[in-house]
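Presenting subunit A:
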Amino acid sequence: PVKIGFINSITGPEAPIGENLTNGVTMAIEDLKKKGVEVQLMKEDDTGKPQISMSAMEKLAGQGVAGVVGPYTSACANAVSKLAEKYKVPLLVPAAAKEEITRQGLKYVYRLNAPADKYASSLIDAALVMGKPKTIAFIYENTDFGTSTVKTAKEYIAKKGIKMVADESYSKGSPDYRSTLSKIKGQNPDLVFMVSYVADAILLMRQSREIGLQPQAFLGGGAGFTTVQFAKETTISNNVFSTTQWTDDVSWPGAKDFFNRYKAKFGKEPTYHAACAYQAMLIMGETASKNGGDREKTKAGLKSGSWKGIMGDTKFEDYDGFTNQNKHQMLVLQIQDGQFETVFPTNFASKKPIFPFPKWK
Partner candidate 1 sequence: MTPILEIKQVSKFFGGLAANSDVSFHMDEGMIMGLIGPNGAGKTTLFNCITGYYPPSKGDVLFKGQKLNGLQPDRVCKLGMVRTWQKVRPLTKLSVLDNVMVGALCRTNSLKVAREIAHEQLKVVRLDHKADFIAGGLPIGERKKLEVARALATKPELLLLDEVMGGLNPAESDEIIQLILDIKKAGAITQMVIEHDMKAIMRISDRIVVLNSGEKLAEGSPAEIVSNPEVVRAYLGDFHA
Partner candidate 2 sequence: MKPAISIIRSSAGASPVAIALGLAVLAGLFLFPQFVQSPYALHIMILIFLSVIMGEAWNVIGGYTGQYSVGHAAYFGAGAYTTMILLQYKQISPWYGALAGIAVSLVVSLIIGSICFRLRGPYFVLASIAVAEIMRLSAMNLKDLTNGAEGILITEIPHLKFGDTLITDFLTKVPFYYIGLVIAIVTILVTWLMQNSKLGYYFQAIREDQDAAHSLGISLSLFKSSALAISAVFTSLAGSFYAIYIGFIDPPTVLALDISVQIVLICIIGGIGTIWGPVVGALVLVPLSEALRSNMIAQGIFKIGLASEESGVGIFLKEHLSHAHALIYGILVVVVILFMPDGVLGWAKKLAAKKGKE
Partner candidate 3 sequence: MLKVDKLNFSYGDMQVIWDLDLVVNAGEIVTVVGANGAGKSTTLRNISRLVKWQSGSISFNDADLAKFEPHEVVEMGIVQVPEGRKIFPEMTVIENLRMGSFIKSARPKRDENIDRVFTMFPRLKEREKQLGGTMSGGEQQMLAIARGLMTNPKLILLDEPSLGLAPLMVKFIFDIIQEINRQGVTVLLVEQNVYQSLRIAHRAYVLETGRVVMTGVGEELLNNDHVKKAFLGM
């Protein structure tokens, strides 16, 4: 079997998300086995801390892995990417959003998901297609993901001539956003752009309704707004736009099947993290085993190969200062009647968008 490392946040503050990646990888290993690819998975917990992530990478490099999938968080992926280059271990980052990771010209570092700037641009583009928004308010969690997404969003709206009227970051675990939302309401923005994980996403929308915040559109720029858990809260989640790396109803091959099998196996729906991790492990597993576990050849194989799978067409390219970055197509979704519907880009769309946001009841 070919040895492949997997670094992930299994414990620690990032564990809730990390779990999805672990599940995705677990499924990938099973599927590889079905295809006749035997993978010896070397799982390492980085507890969300970069130095621990490095320990893990050092250890894996010493144990002769053909390649490594992970780590989940941007901070860890950043720290590990340089080590990968140093030890010449192919590293495939499945879901970390920070742009810099694939902008350092590192030859051994590959990334499957789209970086942070795509979250903002795809949502704002969608809004511009649907209407003529003039003002936007940002409310986002002050994590790496939140701040870097909003940073690129700010650059993007400047180009598009939209004015920012509020810029509010919050730390996770503050249950009461009413004051902040009232303040935003006072500015009467056309768009409300939010970046949050699921729990905060639900609270933000619940409290927006309480307060009566009524923009033309709510844009959910992050993980939380694309979860089923969020969609289930139909009183508050209907008609919210969001963007994601992946959804089950997209026409990419195997997506629906993956969704069903994942749900059957783990008892909950896969997030895009799970899908990314799954696909990343598939790619790494296939490439590494095809090349007999040789790192150099695996690296070359990743560079030259192209894949079609649950994440659509995948190819690692150099462009716009990126190296080995998959030009992943982000999808814009809208929750309609409790269901996620793809509304942009139009060629993947399953429903027409509802715009502007209907009056709260």
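How were these picked? Simply put, all candidates are chains of the complex that A comes from, given by their letters.
Quick notes on this one:
In this text, a contact is a pair of C-beta atoms (placed from the backbone, for glycine too) under 8 Å apart; a residue touches a chain by one contact, two chains touch by 3 or more; residues count from 1.
No experiment lies behind these values; they were computed from the predicted model shown.
Within the complex, subunit A makes contact with only one of the listed candidates (1, 2 or 3), namely 2. Within the complex, the subunit A residues that touch candidate 2 are 10-13, 43-45, 47-52, 54-56, 58-59, 61-62, 74-75, 78-79, 82, 86-87, 98, 100, 104, 142-144, 146-148, 151, 169, 171.
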